[in-house]
Every structure is written in C-alpha cells, then in structure tokens.
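The other protein chains are all here in position, but one chain of the complex has been omitted.
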Amino acid sequence: MNADWPRWEVFLRARRGLSHTHVGSVHAADGETALQAGRDLFTRRQEGISLWVVPSEQVVASDPDDQDSLFEPADDKSFRFPTSFELPSEVDQM
Amino acid sequence: MNTVADPLLAHVLRHGDRALVLSQRLGQWITHAPELEEDMALANISLDLLGQARHLYTYAGELEGQGHDEDHFAYWRTSTEFLNPLLVEQPNGDFAHTMIRQVLHDHAALLYWQSMTTSRDQTLAALAVRARNETEFHLRHCRGWVVRLGDGTDESHRRAQAGLDALWPYAEELITAPADDAALRSDGLIGDDIADAWRADVAATMAEATLTLPVGVTAQSGGWTGHHSEHLEGLLQELQEVASAFPGAKW
Partner (left out) sequence: MTIHAQQRFDSLIEADERIEPDDWMPEEYRQTLVRQIAQHAHSEIIGMQPEGAWISRAPSLHRKAILIAKVQDEAGHGLYLYGAAESLGTTRAELLDRLHTRRQKYSSIFNYPTPTWADVGAIGWLVDGAAIANQVPLCRCSFGPYGRAMVRICKEESFHQRQGFQILLRLTEGTAEQKQMAQEALNRWWWPSVMMFGPPDSESVHNARNMAWGIKRFTNDELRQGFVDMTVPQAELLGLTIPDPELRWNDERGHYDFGEPDWEEFARMVRGEGDLPEQRLRVRREAHENGAWVREAAAAYAARQRQAA
C-alpha cells in the first residue's frame, strides 16, 4: 500500500476577530493528526488560536490563464467605490 | 536511596526527576523520528517536560534552602539520588515502545496535575494548571498513536503489544504513591489518589487500541526511593557529561 501521507493545507486564525489565513501545509494520515502537526509547526510562537486543515487535493483553484476573464472585467466599474462619487461640499459625512 | 527528609521536597524532586528523565529520553528521538512532523511533536513534548522539571527543581531549591538552582538537581546528583519512577528511564526501543511508555505516563501525569491544581501549595497549584494543559495535548498525541499502532497493521499491532508487554511491569509504580506522600495528602498539599482513575483510563485506551493488558506480571518498583534499573546510570552519564567536566563553570 502507499504509506506516503497525504498533504493538508493549514489555515490559522491569529486572534479573535480575524479570519483564518493560509499558512502552509503538513503531511498527515488523517485530519486529527494533521491538526496536531499544524499546531506543532505553525503555533510554536503563539501565532494563533484556531486551526483548520483541508486536504490539499480538495482545493479547487482558478486557472491563472483565466485571470483576464475572471478578474479584469472588474476594472472598469469604478462606481463600485465610494471615492468615485463627487458630493456637494455641504455633505459632511456619507 | 532516598535520603531527602522533607516529604514535600522529596515529592517535588520525584516529579522533577520524572519529567527530566522522560524529557531526556524523548530528546534522543530528535532526528530519528518516523516522519518530520513527528520530530516536531517529540521535541515539543520533550521541551514541555523539561520546562516542568525546571520549575520543579527551582522550587525544590527554595524548599531546600541551601541556595541550589535547577541545574544543581539535574547535574550534580548521582543516580541513587534520582527519585523518578522506573518507567521513564526505560530505553526508547522502537516507536511503538516509546508511545506505549508515553501513554502510560501521560495518563498518570494528566490525572496527577489535575489533582494538583487544588493543592494548598500555591506554587505547585499554579504550575499544575500549566502542566495539565501541556499534558492534555501530549496525551492526545500519544494516545492517538497508540490507537493507530495497535489498530493499524499486523506489524504495528505486534510491536505495540510487545511494547506494552515489556513496559507493563513498570506501569503500576507510576500510581503507587511513596509512603511519605500520605502526610502531604492529609495536609492538602497534594491531591487525591489517582490509581483507580488511571487504571480505568489505561484500560479504555488499550481496548480502543485492540491491545491486551498483560496479567500476572510482577510489578517492579523502587524508582521513587532511588533504586533504579541499570538504564538510569547511562542516561545520567550522558546528561551530566559536559557539566561535570567543568565544575563551577557558567554556561
């Protein structure tokens, strides 16, 4: 049998109020041992208070070749940003 | 032979020695573990145990009142002055052997530290909270391994069972309190007896791991009073090698 342990992506919440952020990967046979390995590897210096591990093979990623079609159409919609609206100077807070 | 007259000092040294000797054993695994993640894990447990030993030795120095620091107790005592239980000085053997040793120890250590959180001794009660949290993770890790090895492949099962068979004679000593603990307990300095809880926890772990507890084994003891197996001598020689070559030196 193949005894090489699968790879897991590790996500760490640095502190309450922040979302989990990808920090790296570990190899482990199952989720529980992946959590333990993630804890030992990524929180030696109090870097976090909560961990997620996700099998790397389960990650669905966008293709870099699709970058233009996926992300560039957003670049001519400046009206989504509040700074593109000019307001009368009398309006103080909006 | 235990020549420490003060029961509380003897108690603190026993647990300091337990932690240091086991830390030293686990330290010997580093660079030899079955996977790099496990090198990290074993180093982590070794480091936690070392930290516990240092706290206990520092407190021992205060109790003793002769100006001895933590290093005095680690480096300048002979094997007969060490008061650790025999289990922790047993050689590492293979990974299954080490994990069995660790899980037998950690089940006792977790119960011990939990019971110590209510000690009337403020220093020990404070240390116990920290040590309990550390031990809880050690146990989670090592118990997980014992279950995986016991219930893994035929080979891992065979090795885990062999480890259990070899180490079981040293297990009971962990929960057999030395005579001078009784006075400490009635004074509220140490917590409740952990023997029954330990037996139940160990039985549950081994059952889940599909391992069989040996029966009719003659229990070995003597460590708590300084009567050791031949393995401690070599371990201490290595630990003390550099320090003892330079008496009085600072590092």
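Going in written order, the chains are labelled A and B, and every chain counts its residues from 1.
Just so we're on the same page, a contact is a pair of C-beta atoms (placed from the backbone, for glycine too) under 8 Å apart; a residue touches a chain by one contact, two chains touch by 3 or more.
What you are looking at is a predicted structure, and each value in this text was computed from that prediction instead of being measured.
Of the chains displayed, those contacted by the omitted chain across the entire assembly are A, B. The omitted chain makes contact with just one of the residues B:6, B:39, B:165 or B:233: B:39. Across B:70, B:89, B:106 or B:134, the residue that sits in touch with the chain not pictured is B:70.
Interface residues of chain B facing the missing partner chain: 20, 24, 27-28, 30-40, 43-44, 46-47, 50-51, 53-54, 57, 70-71, 74-75, 94-96, 147-149, 151-153, 155-156, 159, 238-239, 241-243, 246, 249-251.
Contact between chain A and the unshown chain involves residues 1-5, 7, 24-30, 33, 41, 44-45, 61, 63-65.
Definition applied: only the chains that are shown with their structure count from here on.
Averaged Cα coordinates give chain A a centre that lies 41 Å from the centre of chain B. If you check the complex, the residues on chain A that touch chain B are 5, 26-29, 32-33, 36-37, 39-41, 44. Every residue of chain B that touches chain A in the complex is listed here, in rising order: 35, 37, 40-41, 44, 137, 140-141, 144, 148.
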